[in-house]
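Here the structure comes first, spelled out in structure tokens, and everything after it is commentary.
With one protein chain removed, the remaining protein chains of the complex are shown where they sit.
Chain nomenclature is as follows: A, B and C, assigned in order of appearance, with residue numbering initiated at 1 for each chain independently.
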Amino acid sequence: MSEETPKSPPRIGVFVCHCGKNIGGVVDVPSVAKFAEGLPNVVFSTDNLYTCAEDGLTCIKDAVVKHNLNRVVVASCTPRTHAPLFMSAIEEAGLNQYLFEFVNIRDQCSWVHMKEPEKATKKAMILVEMGVRKASLLEALEEKEIAVEPSALVIGGGVAGMVAALGIADHGFQVHIVEREERLGGLIGNIEKVYPVKRAASSVISDLERAVRASPMIEVHTSSTVKDAKGYVGNYDVEIQNGGASTFHRIGAIIVATGATEFKPEGMYSYGEDGRILTQLELERQMREGKVDGVKSVAMIQCVAARGEKFTYCSKMCCSVAIKNAIELKTKQPAIDVSILYNDIQMPGEALEKVYTDAREMGIKFLRFPLKARPQVVADGGLAVRFFNESLGADDELRPDLVVLSAPLVPREGAKELSRMLKVPLGQDGFFFEAHVKLRPLDFATDGVYLCGTAHGPKGLQESISQAMGAASRALIPLSNGKVRGEAAVAFADEATCIGCGNCVKVCPYVAIDRVERNGRFVAVVNSALCKACGTCVPACPSGAMTQKSFTDSQLLEMVDAVSQEEA
Amino acid sequence: MADQFEPKILAFCCNWCSYAGADLAGVSRMQYPPNVRVVRVMCSGRIRPEAVFKALSNGIDGVLVLGCHIGDCHYLTGNHRTAKRMLVLEKLLDHLGVDPRRLKVDWISASEGEKFSRTITTFTEQIKKLGPANGGAHGRRG
Amino acid sequence: MKSEIESLLKETRAFMCLDCGKCTGACPLARQGGTYSPRMHIARMVYGYGSEVFADMDMWSCLTCGLCETNCPSNVKYTDFMSKVRVFSAGERRGGFCAHAGITHTLARMMANDGENQSRLGWVNDELKTAESGDVLYFVGCLPYFDNIFDYIKIEGTGIAKNSVELLNKLGVTPVVMKNEVCCGHDLLWSGDRDNFQKLVKKNVEAIAKTGARTIVTSCAECLRTLKVDYPQFAKFNFEVKHISEFVAEKLDGSSMKMSQFDGSITYQDPCRLGRHLKVYEPPREVLKKIPGVKLVEMRSNKDNSICCGTTHFLNCDRVSEGIRKERFSEALDTGAKTLVTACPKCQIHLKCSQSNRMQDEGVESLHITDFATMVNKHLVRN
Partner (left out) sequence: MADSVLVIGGGIAGIQAALNLADKGIHTYIVEKLPTIGGHMALLDKTFPTNDCSICILAPKLAECSNHDLIDILAYSEVLSVEGKEGAFKVKIKRKARYIDEEKCTGCEDCARSCPIKVSNEYNLGLNMRKAIYIPFPQSVPRIATIDASVCMHFTKGKCGVCKIKCGAGAVDYDQEDEIVELEVGSIIAASGFEVFDPKEMTEYGYGVYKDVVTSMEFERILCASGPTAGRITRPSDGKTPDRIVFVQCVGSRDPKHGRPYCSSVCCMHATKEAMLVREHDEHVETCILYTDLRAAGKGFFEYAERGKKDYGIKYIRAKPGRIVRDESSGELEVWYEDTATLKVSRMKAGMVVLATALVPSRSTAKLAETLGVELDEYGFFRSPDPLLRPVDTTRPGVFATGYCESPKDIPESVAQAGAAALRASRVVAGVTA
């Protein structure tokens, strides 16, 4: 790529496209080309039947050489589909591809003013003039390359973290797993069985841990925390602390897999007042220890603290956990009476719905209560669960031996701190907030940091694993390339003019601007690796220090002036 | 004569939504008045209120600032800024005696070709009614 | 009792109920207002309030028409559930109000307990060819009794039997008819009287076996369901059972027999037992469509979604039943047809009874209601 902005005065070539009859049928294309010829700095102007066709592109390339053009304007269709084609054509002719301006005289002119050919022609002329005036000020740009350190940091050593780490290590990159606890496994380390596959949780963890320990590319830091992480995509300096000792690592990409934990519903549903009122996780432990073997009846209550009681959200996996434990109880002691008090059963998909129907088939009872009137648990020597049975429209009561509360997952402690350290956001629910809910579920807006598992929000293990693999895949993009290519039309702060107010820092959606001390004063510095070229920072700048390349104030004002100076 | 008056209208469009909406209006051959001149920016958040102000004081009769719908911004929150900045600008215009109706901020998605064409049409009609801006002198509300 | 209820819940898949309420939304009784809810019956039973279900008089209103069951996404067997629950409930000496002072139930119990001396074959005249033994048996059912009981509403009664036999004769079949046939027991079974039902089963099975018949043809949809589905549950029963519409459809398939002209539209009422219980929808329609000039027009609710004639097993005939019939008539009239064909004598009885009710809408009175066998026999030309 040619990197230099031409020093010589602008020599602009204009190519006006007929697009068959699409433009030519309405707009007087030859007149537009002729008009362009008379504009300042234009040294060549022509019309083509199809500028995008092979002969049209050849025409551009030949003209660049023959007329020594240093900027090119094409007036045809829309840049959204055709800009890359023309940009690579001028690059082939030896020009920097950003010395190109696109004028849309089809979609936004000939096609929308079909019955007013004269006015359309006049409009096409002024649009071309706007393009030419902007083109005169265009500069060569480069998509800056940043080298990427070939190593990753996975924060959290649960199942998601281990799967993500293995995915990256498999591709030949160094991975550090940092786990706060003494052992790997996370939340799944505390449970018995994983549904709907009905596998022992311990075997899932030991399989993964074996693979992790066997990988020469993975270094496991248990009982450790990430003390500090500074830098940007490809270039993080990370301090991992274990006890009092710190190690320092250069990291290319970071995956947040810090997981979640079960909420303890203290003070709700008489939890804590009676040893026979448990959470699901506590029930699993008691089952493991054989403490519930003599129990004849169990009542489980769903949506404890969730869906508007204390937290706004639905914890997604509590229904499947409750049904799993109900089935396990019933399998062990077929005579046991298990009732699940629910509001909406959340068992989406194939495998989970099957587990739900299996549970019904076994005779596990499902009783529905309204969210507005949640069940009450009374420990009066015995246990009573009083609730409004919505299916029957009547008050109902169960006298179980054991009450199990299905409490939601909540974010791990330390999520806030990590969010500040990595400059990635948390949602209102306290879980990490992804770049785009729909299409970038595993990315953060900040490049180089990714997300998976229950750190993102409550979900089942299968989905967490899919996400972990997906996050590994995302992290492998900068790692495999060994570099990232930034946007070309990035923002740029002129240090001399900058007053260091930090307004731009506040508005940047990508945390791409830092306020740094230079020679005893603060100035804004744009990290062009992180800048996504939106230009939102520019209007925020009171001193005019901030500009966006390819959309500079002077370029835009030239276009505005072209319109205001247009003859009526 | 108001009928003879052909206003100069400038539309700032963001690349991802409103410009795409304008393209869709074209692909669908939705006709609208030819007075509008589009300036493409990557995000409506790039649009400097000062530039809008300058345009209005410099012979342009009406300015449209068109972005993605709130929540749809390709750059996450760029259009939130636009909304705030243009609100301030509207007040400023009012202060200065420039009819704030000469500025219209709207959100048009890539699928709203029809809305783009409708917006241009009604805005053009409105500016025709308001008459030439002429550096503010004619734009004053009576 | 607890374990019996558990097994009832399992057998009828009641545990699988998702409490969605689609059954009640479809139920013709529920849609007439009132408190009937199949969903609630299931829910109460599952949640341990079985005794409430047994005591609920609503339960005896159920038509066991199967509309709820056909609609149930979870395949809960509600009709089976109802039949079984009624056995429990009848055991506790509860029961519904029998229509016509319970005469059909009384007759059936008499037959079950040798308390009668029937003259069953008085309707067989010289023109009809019948036999005492043979391959095909025509199971007459209660038609001879209906002649007397329902004389006041001009039902076809044994006319259906005559037409059926004549129809079979035209098709080259000389059917067996039994003078010692007893009631199939349908009404007793569905009102929870299993003991007497079983006695009837035993009598009929023994009598049929003696005739050497292998195929049983009925013109009554209730007899059909009872013989085909319920008898095998209580006795060794190796007979093929067919509704006359199925039998005729098979015989006419590819045959060169001719039918005489009928000009006009007819509509067809799917009897619950023939339709939803046994999924016989097409054979009667196919045969009717063979009559030249017939335009068969469907009512808005047909086949799987068909609406019942409003009463079954002569239980709880009331305002609600009348409402259902009113709805059905309005659908029939909407088709523009002047003739309604049904394939069950019970439908005919209930619809004609309602037709004679002066409160009916305009046009109902003039609707001609006839049986499938009658209609087809009238138009099938003897070879």
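The definition used in the following text is that a contact is a pair of C-beta atoms (placed from the backbone, for glycine too) under 8 Å apart; a residue touches a chain by one contact, two chains touch by 3 or more.
As the structure is a computational prediction, the values presented were derived from the model and not from experiment.
Novice: Of the chains that are displayed, which are in contact with the missing one across the whole complex?
Specialist: A, B, C
Novice: Please pick, from A:Gln286, A:Gln333 or A:Ser473, the residue that touches the omitted chain in the full complex.
Specialist: Within the whole complex, the residue contacting the unshown chain is A:Ser473.
Novice: Consider the whole complex, including the chain that is not shown, and state which of C:Cys23, C:Val46, C:Cys62 or C:Cys317 touches that chain.
Specialist: The one listed residue touching the chain not shown is C:Cys23.
Novice: Give the residue, chosen from A:Ser31, A:Gln462 or A:Ser543, that touches the chain omitted from the document.
Specialist: Of all options in A:Ser31, A:Gln462 or A:Ser543, contact with the hidden chain holds for A:Gln462.
Novice: Which listed residue, A:Val42, A:Cys314 or A:Ala545, touches the chain dropped from view?
Specialist: A:Cys314
Novice: List the residues of subunit C that touch the chain left out of this view.
Specialist: 18-27, 30-31, 33, 37, 39-40, 67-68, 71-75, 300-301, 303-305, 334
Novice: Identify the residues of subunit A touching the omitted chain, counting contacts across the whole complex.
Specialist: 19-22, 49-50, 52-54, 77, 80-81, 84, 163, 167, 170-172, 194, 197, 199, 204, 207-208, 307-308, 312-314, 316, 319, 344-354, 357, 370, 390-391, 393, 427, 431, 436-442, 452, 456-457, 461-463, 465-467, 469-474, 476-477, 480-481
Novice: Name every residue on subunit B in touch with the hidden partner chain.
Specialist: Touching the chain left out of view, subunit B contributes residues 16-17, 20, 23-24, 27-28, 68-69, 71-72, 74, 109-115.
Quick note on the criterion: only the chains that are shown with their structure count from here on.
Novice: Could you see whether A-C or A-B has the larger number of C-beta contact pairs?
Specialist: A-B
Novice: Quick one: subunit B and subunit C, Cα centre-to-centre, how many Å?
Specialist: Those two chain centres are 73 Å apart.
Novice: Taking the mean of the CA coordinates per chain, how far is subunit A from subunit C in Å?
Specialist: So the centroids are 63 Å from each other.
Novice: Round to the nearest whole Å and give the separation of the Cα centres of subunit A and subunit B.
Specialist: Roughly 31 Å separates the two chain centres.
Novice: In subunit B, which residues are in touch with two or more of the other chains?
Specialist: None at all.
Novice: Report the residues of subunit C in contact with subunit A in the complex, numbered from low to high.
Specialist: Touch residues, subunit C against subunit A: 6, 9-10, 15-16, 19, 39-40, 43-44, 46-47, 49.
Novice: Can you name the residues of subunit B that touch subunit A in the complex?
Specialist: Per the stated touch rule, the residues are 6, 8, 10, 15, 19-20, 22-23, 25-27, 29-32, 34, 37-43, 45-51, 54-55, 58-60, 74-78, 81, 85, 117.
Novice: Taking the touch rule as given, give the residues of subunit A at its contact with subunit B in the complex, in rising order.
Specialist: Its residues touching subunit B are 78-80, 104, 106-109, 111-116, 119-120, 122-123, 126-127, 130, 435-436, 445, 489, 507, 509-510, 532-536, 538-540, 548, 551, 553, 556-557, 559-561, 563-566, 568.
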